[in-house]
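Heads up, one of the protein chains got dropped from this complex, but the rest are sitting where they should.
Letters A and B name the chains as they come in the text, with residue numbers starting at 1 for each one.
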């Protein structure tokens, strides 16, 4: 299974560059610039408006929607509600990033509520999935979450786990520098969203987004002198990495 | 004409460094940091507050105002209204960047409305000028827009066009990397605003801002390994480019 999965995931990297999907991001103010630059480097077209007055226009013109719960405020809450309605009505897929929900109970409640609205993928870390599922985020708990919510859970960390409930893989790519730069996880969710825009199978799409970020991270780490130069080299790597490199370097089990 | 225009534009780069104009930017949250760093590198002093409660104080203490319509929300709408009143009352020139108005009709409406309040320069791309003018953004349509609005239209892309209606030039400087980094166009509008602060002839000021960004972009591209390192090298180039280099490398027709 994994050889075929990796091959299909690698081909998505080329498809994003060719089809240039529009990714509308409701995301936190800390990571907007990095997220936009990561998407541009991967070949996608980002937009970032979060005002309730305009969000509907941007979502209906997008190929996919990312809902990241960072710096959640009233404006973002209202925008998320409208955006999810427009996405449902227009058949636009969406991805959820429940960022830092373990730090704020009202944010966790919102995450649990909208996780029931069929995001194609939920991308978070172990602490975030723990808060989302009210349980230890074991592989089995993530399988159950994915099945119950008709979604794919992508839990990233030193080793990433992707599960649809029916299928589950581990991805061992990446580098410790990725945890030392703010917003890498958030940007990874945006890459997953870009993949979802060009691939109906969200298990493959999530795997592709994580592989792209992880392997670009490994490439960047080879020349980085620290987390600052790593972040710069990561954008360069995302822009030029070949699908063949993804296929060759993927460590998927 | 163009030799004199280029010489005067190049001299503005030195004047900004010497006079250090204060540029108050109402701009979107995605590009605030890049815009501030571009202005600082060019020798100007940026400020970025957008709250209606404080915007009047910042505008009245500034030498020029930039109104960029990205991430437009209620706070920014209110701030823009106050800022334009203060700018008019205090005789502070302003520059409009109608960013992404083709994606949101209410934003386009606001852009059309405030474009009638005599911005010194409107800087956008072809899609944005198309939405602003409700027409194909041909050179003739941009001439008419500039004449009708008593402004200068600066339409950037692979080739830039600057027109006052009476005069029109094309600028061929720049590099494809500039479209792969978020906010370069927004920051270019801020550079134009800095030039407007030190030069009453807005046709020269707009040309100077576009030349500075385009030629710094060419310089940065010579050492960049991708869009990430390009963005870093662009700031370095803006900080050290000599007016003589602007004059020597300008491709204006």
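Assume contacts are C-beta pairs under 8 Å (C-beta built on N, C-alpha and C of every residue); 3 or more make two chains touch, one makes a residue touch a chain.
Owing to the predicted nature of the structure, the values given are computational and were not obtained by experimental measurement.
Contact with the chain not shown here comes from a single listed residue; of A:30, A:45, A:126 or A:147, that residue is A:30. Considering the full assembly, B:236 is the residue among B:85, B:118 or B:236 that touches the omitted chain. Taking the complete complex into account, B:48 is the one of B:14, B:48 or B:126 that touches the chain left out. Within the whole complex, the absent chain has one touching residue among B:11, B:37 or B:245, and that is B:37.
Considering the complete assembly, chain B touches the hidden chain via residues 29, 32-33, 36-37, 40-41, 46-51, 53-54, 57-58, 61, 75, 231-237, 239-240. In the full complex, the hidden chain is touched by chain A at residues 28-31, 33-34, 70-74, 100, 103-107, 180-183, 224-229, 231-232.
Just so we're on the same page, only the chains that are shown with their structure count from here on.
A separation of 33 Å divides the Cα centre of chain A from that of chain B.
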